[in-house]
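Contents: one structure, followed by commentary.
All protein chains but one are shown at their positions in the complex.
All chains are identified by letter, namely A and B, in their written order; residue positions are counted from 1 within each chain.
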Amino acid sequence: MRHLMSPLDFSVEELDELLNLANDIEKDPKKYAHACDGKKLATCFYEPSTRTRLSFEAAMLNLGGSVLGFSSADSSSAAKGESVSDTIRIISCYADICAMRHPKEGAPLVASLHSNIPVINAGDGGHQHPTQTLTDLLTIHSLKGRLDNLTIGLCGDLKFGRTVHSLINALIRYPGIRFVLISPEELKVPSYIREEVLNRNHIPYEEVIRLEDAMDKLDILYMTRVQKERFFNEEDYVRMKDFYILDKKKMELAPKDMLVLHPLPRVNEISVEVDNDPRAVYFKQAQYGVYVRMALILTLLGIQV
Amino acid sequence: MRHLMSPLDFSVEELDELLNLANDIEKDPKKYAHACDGKKLATCFYEPSTRTRLSFEAAMLNLGGSVLGFSSADSSSAAKGESVSDTIRIISCYADICAMRHPKEGAPLVASLHSNIPVINAGDGGHQHPTQTLTDLLTIHSLKGRLDNLTIGLCGDLKFGRTVHSLINALIRYPGIRFVLISPEELKVPSYIREEVLNRNHIPYEEVIRLEDAMDKLDILYMTRVQKERFFNEEDYVRMKDFYILDKKKMELAPKDMLVLHPLPRVNEISVEVDNDPRAVYFKQAQYGVYVRMALILTLLGIQV
Partner (left out) sequence: MRHLMSPLDFSVEELDELLNLANDIEKDPKKYAHACDGKKLATCFYEPSTRTRLSFEAAMLNLGGSVLGFSSADSSSAAKGESVSDTIRIISCYADICAMRHPKEGAPLVASLHSNIPVINAGDGGHQHPTQTLTDLLTIHSLKGRLDNLTIGLCGDLKFGRTVHSLINALIRYPGIRFVLISPEELKVPSYIREEVLNRNHIPYEEVIRLEDAMDKLDILYMTRVQKERFFNEEDYVRMKDFYILDKKKMELAPKDMLVLHPLPRVNEISVEVDNDPRAVYFKQAQYGVYVRMALILTLLGIQV
């Protein structure tokens, strides 16, 4: 039995298969409409995450399966002191596959060790959120036609941004990848990513402070939020905040085929005037999130259509 | 694509069709049991409303569809600062139709402007609650056989009662409608309803203080709750509260074919001794609420059976 804890759990070849399956689902959803008839997904969310939970639920329902679960810890047995390893053994009696979100790093891993059903890590603290990364990869793969030979700009909070770190780790497995890291000094990529991931693997990258200085070089711009409270002082924040807000004017500097991604929710880091730009694909990304989760459920359940 | 924001979004003719469809569903539910196979309803409830949410869910399940969503704002991305217009674009990727409840007036309308799927206003603050009005109309239409030539008593809090205002607006489109407005001075229908709705459209109405004084004239008695905190002073409340509690004794004053409706939940404004009176149809009303929502879902999705 197989679980998904990290986006790197799949080899590049396996990932290819998964993404191809997702693309086939996109092309012919009816073919898969009954693939999971009689199967049940448990969504065990120890912290709320509507978007991720609903994406999983939509995926399972699209496959003809059904869904049960909980959407926050206070409605779960965790409040009574039950361990995650006990809970998953019970959930194994109720469902065929489980998507687990947990505020503590490693909780889904512990669950997977005691589970009789496949467990998907749907986000564990600041650690991993592999289905977001799969979503990002499928979006790029589908709309760019490739995952290699790309210049990817990562913009915003690169220090704490879990999705950014995962995406870097996932993309360096493909040839010809280069990064432009766009962030304030305070929020630069942590040194272990720079040293152990980028340098060790001889991945070319540059670091810039202002979004304007990167726009013209990018195939992909991956936006994330810059939270005010991350800055050292108010003055820095006021001086720099506009550097990281994507607007129409900055989009004029970008190549015509550059894509803008965002894990969502956005607050104000992308101006709504960008939404109608054909290069803005962050809402399409949400749709790809459903397809890739459908492919993932099928793969982990070993169901072939 | 069509949304439902206000009960007046449908013309009288369209409403006729909707109510006829609901009656056909009532007569032969099996015929519709698979009409929405493979379709998904998203229930996006930014404030809790169990009754309304479950009515929508029952409706979709009765049609063979499935349901996903959230039941309060704290389990949604709203907590992270996402706008309603972003949320609906995501929900559009997850579902085929959305029922949205929101504490802010106009939020469902904003959603509908950015949505790729039909949006149903399931209540927005003190503003509109169109499916309650459709429920009321279906109940009257089904049990009285007509929506015209009726004398309707509206009792209770007519000042703040959203359902009452909607019902007035919906019924004045039919000929021969007259109202008896039963409320304490403090809770009379707002003047804009009196002036711009009733007087402008030459709708006959009278205003009375005591329920007893209205009973014998009514075809329909629509009860609502009178909340203690709405009164100017405790003395008024004590003096008048019994005027607005419907009991067996007051029912004796009513015509034999008068119907009692209530949007529910009731607290004590209808004595439980009235429940077994055949004229008390407020629980049947809940059943009609499911039928009319089934008809609405089919209509907005453009599904013909």
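As a working rule, contacts are C-beta pairs under 8 Å (C-beta built on N, C-alpha and C of every residue); 3 or more make two chains touch, one makes a residue touch a chain.
Small disclaimer: the values here were computed from a predicted structure and weren't measured.
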Contacting the left-out chain in the complete assembly, out of A:P7, A:P48, A:G69 or A:G153: A:G69
Listed residues A:K40, A:R53, A:R162 or A:K250, member touching the removed chain: A:K40
Touching residue (missing chain; options A:A95, A:L211 or A:V274): A:A95
Footprint left on subunit B by the chain that the document does not show: 33, 48, 50-51, 54-55, 57-58, 61-62, 66-67, 71-72, 264-267, 272, 283, 286-287, 289-290
Chain not shown, touching residues in subunit A: 38, 40, 42, 66, 68-70, 74-77, 79-82, 85-87, 89-91, 93-95
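Here is the rule we use: only the chains that are shown with their structure count from here on.
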CA centroid of subunit A to CA centroid of subunit B, Å: 41
